[in-house]
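All protein chains of the complex are present and in place, except for one that has been dropped.
Labels for the chains are A and B, by order of writing; each one numbers its residues from 1.
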Amino acid sequence: MSEEDMPGIVIPGDDININLGESKTTAGPGIYKNPRNQEIIPTTAGYLNVRQNKANTQNLIYIDSNSKRYIPQVNDLVIGIITGVLGESYKVQLQDHSTNLLLSMTAFPNATKKNRPNLRVGQAVYARVSQADPNIDAEVECFDATTGKDGGFGLLDESGYIFDVNLNFARDLLFNQNSPFLEKLATRCRFEIAIGMNGKIWLKCGDGVKAREADSSSTQENANGNTDKSALIKNLKTTLAAAKYLTRCQSISADQVDEELRAAFKSI
Amino acid sequence: MQEVDQISFPPEVLSRIAPDLSLERHLKLGLRPCLRSFSEFKPIAVSSPALEDEPNLVGSSIVSHGQTKVICGISIGVVEAKNQSDTLNQNETNSQDSKSDGEYDAEPVYPVVDIARGRTGAPTEEEMILSQRLYEWVLQSKIIPASALLTNPGVAIANQTSSSQGSSADVTILYPEDSDMPDLFSRVKPYKFVLYVHLKVFGRSGPLFDPCHAALIGALKNTRLPRIYVPDSSIYSIKIPIRSRGNFGHRVKETRIFIDENQDLSNPLQLNKDNIGGASNYGLYDLSPGSTSMDVDPNVIILADLEGDAEEAECMSKLNLIYNPNKKSINNISYSGGGMVLTKDTLKQCFKLAKKRAENTQ
């Protein structure tokens, strides 16, 4: 796919003046085809993106806009919090006060009826939306359905730090390969990251946030204790600084990123 | 493989399970489910029965609109006309000021609509909205001038010579206009009537604003306002002790107001009859949805006087009009459109129908 032209802002009712010709067109978010007169209209306000593959046989058209509510779509990558158990499934919440999604206990790599994962309420998982029909409960799963392997999905360990960003920013971090923010962050520290399209980011720098285990280890090995502790505090500080940096990036323009990065890591 | 039979429904079943389909098929045949033609109204008849055995009502009417019956009764309340601008001599004293203040020279009525639905309970949204619309219409059309509801009460005086024999029979009521004792009335404040309208609807089969509007007008037209009087302080002067922080010293004088039951003294309510218009409603139905042309669309059908669930639910565009045949002007347009373009020709056609209807029902 190649970028056809610079995206412009459209609002509902605008004429998205594109000549689609005979080629097959896929309508993405924010585009609605009126079933009565087959008209293609924009339904939300945002940046209109029209992409065309090289052979000119397929079009993709969508509107990139920010919203506060996340509406699950199939194949979205999300971070969910386990809030309970319902029969054979976990209940998973993607946003505060939002409707629960279901995560079947068999939707894990190598899981069977007998070999179930053991997740507790409050733990976070990285998952893929597998079912998002508005007429039934939406579902997520924690394995790559084509290979049956974990594919990066599953439990997010508790030493990571989870924070919220805008939905449009999360999408950009996840999909835009030219996005400068993570590359710049990588110049300052080592980190693991999981980005959910529901606006949640799980972030872990070095060994992440591990205060409790640090206590227990320091009592056993007093000699190593101090260095351990300072390393842990450094990891903690770095994680928080990185999170702060990413949060701040949403409200600044691209040329201020370096400055913001310096400010966030000043005390480390 | 089992063959799937085509299922067919009798019309009345289809109209319940698929009202949209049923209505569309009717209209394509040039028919309405209620068998009226597209621009044919339901017959409306206003009668004003004398409800003499109902002493609380000052005006009443019964409207039958197709199957729907609306019974309307008007009762009164009395309040002190406390605003300076509310008093009778408003025009001499401060008409200049009050007009520039945007003083509104019209009085409202307070309607309560009750749609019989076989159970009691809090008023439904439809009832509240209807009441509010009637209220706004009376205010906006200024059919009740502020002066129409003002009244100067009379004073009841006991005949002193016969007071020893009995007090009941010898009270005479004097009114300011036929008395030459101005000092008697100097302490009597002017009062103002408040009109309460009760509308009871039976057999709802379509939008209710039109019959309720007709019933309200019918009742206002035969409303007679009685005279009121206050007793002279020598007869009834009731002092009520008021307890205030444990102190019994306060007393207020309660002024009682009585309604003179002498029918001969009552006056018909003065209405700005020129401002009364006739209401009608229309549903617009687009037989070829989706065409977005701004030109004349012959496929838009105007249905006069909606009736039945299918017509009410499926006509996404609805229009209410009040046309005033006296002034040959429009008093009210209320339109909400869905999915179709309202052309000027459609609008003009509706105006024409409204005009005819208002002239016929006057």
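The working rule: contacts are C-beta pairs under 8 Å (C-beta built on N, C-alpha and C of every residue); 3 or more make two chains touch, one makes a residue touch a chain.
As a working rule, contacts and distances are computed from a predicted model.
> Absent chain per UniProt: "Exoribonuclease", "AP complex subunit beta", "Piso0_001836 protein" or "Osteoclastogenesis associated transmembrane protein 1"?
Options "Exoribonuclease", "AP complex subunit beta", "Piso0_001836 protein" or "Osteoclastogenesis associated transmembrane protein 1" considered; the missing chain's recorded name is "Piso0_001836 protein".
> Among A:Gln58, A:Thr83 or A:Gln250, which one is in touch with the chain left out?
A:Gln250
> For the chain left off this view, which of B:Tyr175, B:Phe202 or B:Tyr335 is in contact with it?
Residue touching the chain left out of view: B:Tyr335.
> Per the definition of touch given earlier, which of B:Gln132, B:Thr172 or B:Asn299 contacts the omitted chain?
B:Gln132
> Need a quick check: the contact residues on chain A for the chain that isn't drawn.
Residues of chain A in contact with the hidden chain: 9, 11-15, 30, 32, 34, 41, 43-47, 64-69, 71, 99, 134-135, 166, 168-169, 172, 181, 249-254, 257.
> Using the document's contact rule, name the residues of chain B that touch the chain not shown here.
83, 85, 98-99, 101-104, 107-108, 125, 128-129, 131-133, 135-137, 139-140, 275, 292, 294, 316, 318, 324, 327-342, 344, 347-348, 351
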